[in-house]
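So, chain A:
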Amino acid sequence: MIGNLDLSFFNWELVSNFLAKGFYFSIQLTLIAMAGGIVFGTALALCRLSGRPWLALPAATYVNTMRSIPLVMVILWFFLLIPLLIGRSMGAELSAIITFTLFEAAYYSEIMRAGIQSVARGQVYAGYALGLTYGQTMRLIVLPQAFRNMLPVLLTQTIILFQDTSLVYAIGAYDLLKGFEVAGKNFNRPVEAYLLAAVVYFVICFSLSSVVKKLQTRIAIIR
Partner candidate 1 sequence: MIEIKNVSKWYGSFQVLTKCSTSVKKGEVVVVCGPSGSGKSTLIKCVNALEPFQEGEVVIDGTSVGAAGTDLPRLRSKVGMVFQHFELFPHLSIIENLTLAQVKVLNRSAEAARDKGLALLERVGLTAHADKFPGQLSGGQQQRVAIARALAMDPMCMLFDEPTSALDPEMINEVLDVMVQLAQEGMTMMCVTHEMGFARKVAHRVIFMDKGEIVEDATKDDFFGKPRSERAVQFLSKILQH
Partner candidate 2 sequence: MHLEWGFFLRDIGDGETTYLSWLFSAWGWTLAVAGCAWVLALLLGSVVGTLRTMQVTWVARLANAWVELFRNIPLLVQIFLWYHVIPSLIPPLRDVPSFVLVVFGLGLFTSSRVAEQVRAGIQSLPHGQRHAGMALGLTTAQTYRYVLLPMAFRIVIPPLTSEAMNIIKNSSVAFAVSISELTLFAMQAQEETSRGVEVYLAVTTLYIITAMTINRLMALIEKRVRVPGYVGGDR
């Protein structure tokens, strides 16, 4: 029963021995995958909107394939394929970083595409009318507006990404959740460990999404 919960094992030793490493990796994975995913995702979005089939088609296929496979399966695929391709095994952590970057790019690209399309067509015409090229129009006029429109959605996707990092469980990488699990086994308190994990994830994600919500209202006012 609830009375049997013993949280006394939660002390500095637990944090430094088990959680810090996992937390550090979860954050690292989130940030790298976000940065890489947004860059690669924007490129994918521009390819899809370029109007050139030889660019648009491969990009669309890539995005749609990634989006129709469960993330766990994608993690397993990369963990299996990368060693086959490079001829030697690679750590679960590094494999996860590559996987998440390439996987998240598909999701970020859809957000960017919607963002670019949300910028009024007239803005593009105005850019062309001033003599700007396609690249200049995108870089100087459309993308800055799209990015601001899409900032809340991009950040929400990043919170989802942070939650999804827990799925590296499938290949045994040592992330925050793994830290809690190992700690639970070590102290023989698995129930408390999972409960604490839920609380920690909730606090992080809830605070971040509250920030995003605030940002959203601010952006709405500016517009």
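Just so it is clear, a residue touches a chain if its C-beta (ideal position, glycine included) is under 8 Å from a C-beta of that chain, and two chains touch if they have at least 3 such contacts; residues count from 1.
Basis for inclusion: all candidates are chains of the complex that A comes from, given by their letters.
Just so we're clear, the structure is a prediction, and the values are computed from it rather than from any experiment.
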Touching candidate - 1 or 2 - for chain A as found in this complex: 2
Touching residues on chain A, where the partner in the complex is candidate 2: 1-2, 5, 68-73, 76-77, 80-81, 84, 163-164, 166-167, 169-170, 177, 190-191, 194-195, 197-198, 201-202, 205-206, 209
